[in-house]
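Just one protein chain is left out here, and the rest sit where they should.
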Amino acid sequence: MPPATAQIAALRAALANTSRPAIAMAAHNPLTAKLAHEAGFSAIWVSGFELSASYAVPDASILPVSTHLETTRAMGEVQPLPLIADLDTGYGNAVNLTYVVRQYEAAGAAAIVIEDNVFPKESSLRAGPAGAKRKLAGIAEFQGKIAAAKAASSVLVIARTEALIAGYGEAEALERAAAWAEAGADAVLIHSKAKTPDEVVSFCRKWDGRVPVVIIPTNYPQLGFKEAGELGKVGLVICGNHTVRTVVEAVRKTYKKILEEGGIEGVEGDIASVQEVFKLQGDGEMREIEKKFVR
Amino acid sequence: MPPATAQIAALRAALANTSRPAIAMAAHNPLTAKLAHEAGFSAIWVSGFELSASYAVPDASILPVSTHLETTRAMGEVQPLPLIADLDTGYGNAVNLTYVVRQYEAAGAAAIVIEDNVFPKESSLRAGPAGAKRKLAGIAEFQGKIAAAKAASSVLVIARTEALIAGYGEAEALERAAAWAEAGADAVLIHSKAKTPDEVVSFCRKWDGRVPVVIIPTNYPQLGFKEAGELGKVGLVICGNHTVRTVVEAVRKTYKKILEEGGIEGVEGDIASVQEVFKLQGDGEMREIEKKFVR
Amino acid sequence: MPPATAQIAALRAALANTSRPAIAMAAHNPLTAKLAHEAGFSAIWVSGFELSASYAVPDASILPVSTHLETTRAMGEVQPLPLIADLDTGYGNAVNLTYVVRQYEAAGAAAIVIEDNVFPKESSLRAGPAGAKRKLAGIAEFQGKIAAAKAASSVLVIARTEALIAGYGEAEALERAAAWAEAGADAVLIHSKAKTPDEVVSFCRKWDGRVPVVIIPTNYPQLGFKEAGELGKVGLVICGNHTVRTVVEAVRKTYKKILEEGGIEGVEGDIASVQEVFKLQGDGEMREIEKKFVR
Partner (left out) sequence: MPPATAQIAALRAALANTSRPAIAMAAHNPLTAKLAHEAGFSAIWVSGFELSASYAVPDASILPVSTHLETTRAMGEVQPLPLIADLDTGYGNAVNLTYVVRQYEAAGAAAIVIEDNVFPKESSLRAGPAGAKRKLAGIAEFQGKIAAAKAASSVLVIARTEALIAGYGEAEALERAAAWAEAGADAVLIHSKAKTPDEVVSFCRKWDGRVPVVIIPTNYPQLGFKEAGELGKVGLVICGNHTVRTVVEAVRKTYKKILEEGGIEGVEGDIASVQEVFKLQGDGEMREIEKKFVR
């Protein structure tokens, strides 16, 4: 049994409940994953964008898979939510993905997401060259990757299509989503960077629902979680980048204030106490181990 | 020449200017290091406490040195400030430290800090058992480690004493600081968890100034940077944990709001835009490389 | 259930069969682990000495735990034998060991070995200063570590005493072994660097057999596996360093021959073919994945 058997089952059940989608929060380190659990989210999105941003490098296949894998593992060590691992294009072909997905299963992932971009990927939300369609993976090729991932492990496989973002239109998006489901995907992620929910809403209306839909509404935040549920097709909403965006803004403010005021006293009221951080570090459990075993 | 030759020189000069101490900010990943540079700090404190907190584990020799070393290296890849690496007790004896300090030099560190705690360390600010003095390293032993680190590399060695925190009093603190300077330390870090600056102020008054003093005023934030400068002995003030404390507070707020409001629209005004994050990831440089070399 | 449940059970059974001890071979990378499985050994000794030697650094707490942990994990990915992880002194106190042993369990280890040396350790077989007894961990302290490791995971805990090597004599060795068993150790490893088996034979005769004994007969190779079985107490014999020693000798010969002959033709008959290496790399399984899934 994979280490995350319980989380896989929980996530599978959550995805199936399309009248009330599960909400996953993006995290880029174990601390933020633990905070997401504490807050009440249902899953962690181990986001390639967030992780790349935390290293201050582009989300463009620059960090090695090992960095993402170890982050996933470390998140599982400190909190119990299902981990949904963002594998980008899958780190190669079906062979490479076979090796990789086994490692994610062993690391405690409950699901992986692979996308039909071409390696090396670039961030979906990045402005591309005007008028040019981004190239996508072939349908048969990507189906092979989905099937390989399913054959290699028990983790859920969420297959993402960039057809809308890459400019191929709704028909292509629907065809690809259907092909992903046919190949064994447990859910399909339809990505859109339209400024309104219309694209995604229309897709959901036409989607036959054979597997649940996953969305990442960064660019169309008007679509609330309840409205997503009313579409009847969405099993999971991913908040894709709100942790690192929060960090950037808040850290900038603290830094500015400290330097302007010439000291650290003024920020005390704005930030968590050291004791709060100790608690998040598991100081309580450490004290119990000390009491029992440090002699 | 070590990769951080310029940073070593800059930090050495900054430490010498005890009328206007340099200010270092704690960071736990390359992104926050880059933000600290952007804000105008003079150095990055590659804090063991912050890094442990970002992994949600106690600051108690639990993370392997490799995690800290790779974080240091990654910080140097994305911003130019001197990196001051928190090596805790030095990861073993003088032999181990020799191996470790060479790796930090190669990773681009400008300085290391070692402390006279006993391995495995625990966080200095953690409440200890009432009435018990924490054990410290022997003076000769610790001098050997300082000398070994100096002999092994060109990075600055900042030697920290926990004499005040461990309950041995000011005389012991002064004796240890003098012993560290005698052994070759480039600066001494006097750590205090008193709730007022008195301990540190008194120490500075009695310190003969043969090498600069470094302080981490977490518990006595009343001491501003200007006041620290007026002591005439302090070359560096380290803001020891304000990044991760900011993160905890701000991330908790965002998460709460998203779940309470049932959507991500409401936090948009509170957090950085995706475009802002792209910029911090070096999207501009990536576009230049693309234009020149991707054919 | 830990990932290595089957291996834990197999190793436990093998240890119990003290009339015919299991034989473990030291390995320093997944390839040599796979070769040990192919040859017919019963377990892999993930040796700190071998691993350090493969990095050309002393076996003296210099490699970070992460390097050893990742090696253990990678060995488990490519062959099915139980992995016995050499944890040296346990990477800290009972708290640190608690964190570490959980990670080894997740990495697929079937057993860990911890030794009563003091951190930072040095290689047991290294010549020490004449006349000086090496310091050992206190009995209660080490019992706490054993108990902590048992409480933290399901992997077998093999507790090693260096009492003979450190010069404290047989009575101390027996007392420590008994204390380790009392604290919950699944087996005790009695280490000796005597040039004959006498020390270990005498220890085994006096040992009451409440848990099996493990030996590493590097310095007393006269003791064959059959003779070890005849002692009736030994559940496991570890070949502690024969892989890396083989590598050094053989690689030196190949290198010398190539340079002396001025070409690579002459060594062809002495070394494995490229096709043999392909097989060990799992080329067969890769071809099957390709056939099924690469489209």
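Here the chain labels run A, B and C in written order, and each chain numbers its own residues starting at 1.
To be clear about the criterion, a residue touches a chain if its C-beta (ideal position, glycine included) is under 8 Å from a C-beta of that chain, and two chains touch if they have at least 3 such contacts.
Note that this is a predicted model, so its numbers are computed, not measured.
Peer 1: Please pick, from B:102, B:134, B:193 or B:253, the residue that touches the omitted chain in the full complex.
Peer 2: B:102
Peer 1: Of A:96, A:192 or A:243, which one is in contact with the hidden chain?
Peer 2: Result: among the candidates, A:96 touches the missing chain.
Peer 1: Check each of B:68, B:126 or B:145 against the chain that is not shown and name the one that touches it.
Peer 2: B:145
Peer 1: Contacts of subunit A with the missing chain: which residues?
Peer 2: Touching the chain left out of view, subunit A contributes residues 57-58, 60-62, 64-67, 91-93, 95-96, 99, 119-120.
Peer 1: For subunit C, which residues touch the unseen chain?
Peer 2: Subunit C touches the missing chain through residues 23, 25, 28-36, 38-41, 49, 52-60, 74, 78-79, 123, 125-126, 217-218, 221-227, 239, 241-256, 258-259, 261-265, 267-268, 270-274, 276-278, 280-283, 286.
Peer 1: Please identify, in ascending order, the residues of subunit B that touch the omitted chain?
Peer 2: 1, 3, 73, 77, 93-95, 98, 102-103, 106, 108, 138, 140-141, 143-145, 147-148, 151, 286, 289-290, 292-295
In the analysis below, only the chains that are shown with their structure count from here on.
Peer 1: Between copies subunit A and subunit B, what's the superposition rotation on C-alpha atoms, in steps of 5 degrees?
Peer 2: 180
Peer 1: Do subunit A and subunit C, two copies of one chain sequence, contact each other through the same residue numbers, with over half in common, or through different ones?
Peer 2: Subunit A vs subunit C: same; shared/all numbers exceeds half.
Peer 1: Roughly how far is subunit A from subunit B, centre to centre by C-alpha average, rounded to an integer in Å?
Peer 2: Spacing between the chain centres: roughly 31 Å.
Peer 1: For subunit A versus subunit C, what separation do you get between their C-alpha means, in angstrom?
Peer 2: The separation of the two C-alpha centroids amounts to 39 Å.
Peer 1: Enumerate the residues of subunit A that touch no fewer than two other chains.
Peer 2: 286
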